[in-house]
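Excerpt of the complex: some chains, original placement.
For reference, chains read A, B and C in written order, and residue numbers begin at 1 within each chain.
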């Protein structure tokens, strides 16, 4: 981001980048033999590309989208870092988890280019660790 | 399920099957002398047949429907298996129970034909064990 | 669809088919030089594949998904046929358009295989005619 008068220069993932991330997620998923839902959002958290693999749970669809949204809605924090952050603060632990679209377990990973947050990947369908692994592979595919 | 080009062959419960499941649930309920709400959904979680017995709690109506939905939205997992799955993972325990329509206690049972998920039964009104017993009787009535 | 005891045999679009439909939509879109949001849903109206082209309106994202949902939620009727059906019935014209997720203008097209509804495409971003043209190209790509 570069500030000039009144406006800020930003970089944002585009369709080609988001689709590349989906393809990388599908390739990683094939090594795990698990069916996932995969969502790629832009830096504002809006959905750019989505795919539900055959056999993935219906419930995972919204969760995948919400994981990606959560990352961008909190400046790029991966979703697996949320619980560590709130677990020892009872008011947060009980109070913030109900926030609409907030997901506090693994599977949401930022997409960064040159250190700048440009989007995020959310994956759901396996264990939290599997979801995270697939999301990290997707995010890593963006230069 | 059989994959052919572009489409997958599936089986889905129909009205006759769903109504048979309701009748089986009512019969099992009569042995318990408890009033239940009973919901039967198709494989996508949409309501096919519903019945609220005289005296069943109003609150149980939506819960019964949500239990059946939860089963189909998570590939057939009975709702009584959810808590075991999340109880030792604090991030899930605190983070996933708020998911819209997700029920993590007993009373939602898959309906399978030849091993394939074709729908689900959700029951609410008694204890979790009673709800489960009635739902299992209903699911077992489908060949 | 074939009815057997308690269940109905159905076909449902899979990820490969839905992704093929997205690709066909993108190709048709390139001839129009307009940016679209494209949603492909299964026969129950659940999202399978989604893409937002660079420059497409944010508002179009939900509309595209709702168009595809509307088609499957009403047995395959293309969304451009809704208005003709209700325009001379004032009670419907005023009363049904508020229905959640119902879209009554063009851009939602059924995907059929052997005459059976297996999913739908929803497109938004251009005029209703352009949206429809892109959705029809996508649906036609499925055998």
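Points to keep in mind about this one:
Here, a contact is a pair of C-beta atoms (placed from the backbone, for glycine too) under 8 Å apart; a residue touches a chain by one contact, two chains touch by 3 or more.
Computed from a prediction, not measured in an experiment: that's the story for all the values here.
Shown here are 3 copies of a single protein sequence; counted across the entire complex in this file, the number of copies is 4.
Just so we're on the same page, only the chains that are shown with their structure count from here on.
If the chains shown are joined wherever they touch, the resulting network links each chain directly to all the rest. When chain B is fitted to chain C on its Cα atoms, the angle of the rotation, on a 0 to 180 scale and to the nearest 5, is 180 degrees. Separating the centre of chain B from that of chain C, both taken as means of CA atoms, is a distance of 29 Å.
In chain A, the residues touching two or more other chains are 54, 58.
Partner chain B is touched in their complex by these residues of chain A: 54-55, 57-59, 62-63, 80, 82-83, 87, 93-94, 97-98, 103-106, 128. Within the complex formed with chain C, the residues of chain A that make contact are 14-15, 19, 46-54, 58, 61. Chain B makes touch with chain C in their complex at residues 3-14, 16-17, 20, 42, 44, 46, 113, 118, 142-143.
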